[in-house]
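The complex appears here without one of its protein chains, the remainder shown in place.
Our next item is subunit A:
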Amino acid sequence: MAGEERTASEKADFKRELTEVVPHLRAFARGLCGRADMADDLVQETLLKAWAAQERFQPGTSMRAWTFVILRNAYLTDMRRNRFRGEYDETVAERVLTAPAGQEEPIHLSDMHRALLTLPPERREALLLVGAGGFSYEEAATICGCAVGTIKSRVGRARAALNAMLADGDIPKRSIDDSAAHRAILQELDDVAAGQGGSRN
């Protein structure tokens, strides 16, 4: 299909599907970079790139998975430019925190969100895709361009890290303020961007 001119109907379908996934792109981006304004910038950038690349989208496949790949790559590029600093969005967390729909007791979502942002990006994205976005391991592996086993390992490590942090209450106030965490993030980012992410867990 690539390279073929799309019909008006196909373009309309593409636009409709793209519109439908915007809320999910916003949620994924918010989880990745932690700030609403930056996340929305990232989504806008993703929409522009997706539109420009629409000839490469295979109708009938998952628009959400396809656009998540674009968003992820844009995020990694921007991270390398040090644009996103994994800052914590107090507003979102507090709003969710005060609306514990159906929860038996208040959950310290602000702690959870901060802990999430301390994770290396490849583990954070794996956890977001599988644990929040509802993707299967196989789909997450496709989005991240790595092996299924690698995704399982990353999710497992992310889960263990969050369990430990949240159980101990030992959460850095700001991930960027923790120099060790920041160095680890940048190192892992280099590996991911260099295409070595699949060889690391």
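Note that in this section contacts are C-beta pairs under 8 Å (C-beta built on N, C-alpha and C of every residue); 3 or more make two chains touch, one makes a residue touch a chain; residues count from 1.
In the analysis below, contacts and distances are computed from a predicted model.
**Q** Name the absent chain as its UniProt record does, using one of the following: "ATP-binding cassette domain-containing protein", "Chemotaxis protein CheC", "Anti-sigma factor NepR domain-containing protein" or "Multicopper oxidase".
**A** "Anti-sigma factor NepR domain-containing protein"
**Q** When the complex is taken as a whole, what residues of subunit A touch the one chain not shown?
**A** Contact residues on subunit A toward the absent chain are 11, 15, 18-19, 22-24, 26-28, 30-31, 40, 43-44, 47-48, 51, 61-65, 92-93, 95-96, 101, 103, 105, 107-109, 111-113, 115-116, 127-128, 130-139, 142, 152, 155-156, 159, 162-163, 166-169.
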